[in-house]
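Have a look at this one.
All protein chains but one are shown in place.
So, subunit A:
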Amino acid sequence: MKYLSMDDRLAKNRFDSDDHNSHIIVDKTACNTCKHRGCTYCCPAERYKWDTMSDKLIFDHVGCLECGNCRLICERLKQGVEGYAWNYPVQGRGIIFREG
């Protein structure tokens, strides 16, 4: 099977995304002081990227598979410090697995 980009992989899934309200909140400025940036390589959907041009985190909640790995990888999300929050999307929004 040919190699699929993340966009191609996620395009196979069904989502009912709330484009404007993210269920995960991160403070991209504060993220600059993070030593490990684990989210950028531990997210199975590659929702977190480090933009080398602006030297800043880019995060897109649309396409999130809601596994919760980042909630534990990131100490700030885990502790829910100011500017960081991890929740499931409200009322049936987000990923809709058709296979599971």
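By definition in this document, a residue touches a chain if its C-beta (ideal position, glycine included) is under 8 Å from a C-beta of that chain, and two chains touch if they have at least 3 such contacts; residues count from 1.
The working rule: contacts and distances are computed from a predicted model.
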"Electron transfer flavoprotein-ubiquinone oxidoreductase", "Class III cytochrome C family protein", "ABC transporter ATP-binding protein" or "Anti-ECFsigma factor, ChrR" - which is the UniProt name of the missing chain: "Electron transfer flavoprotein-ubiquinone oxidoreductase"
Touching residues on subunit A - with respect to the absent chain: 1, 3-4, 6, 8-10, 12-13, 16, 36, 38, 41-46, 65-69, 71-73, 78, 86-92, 94-100
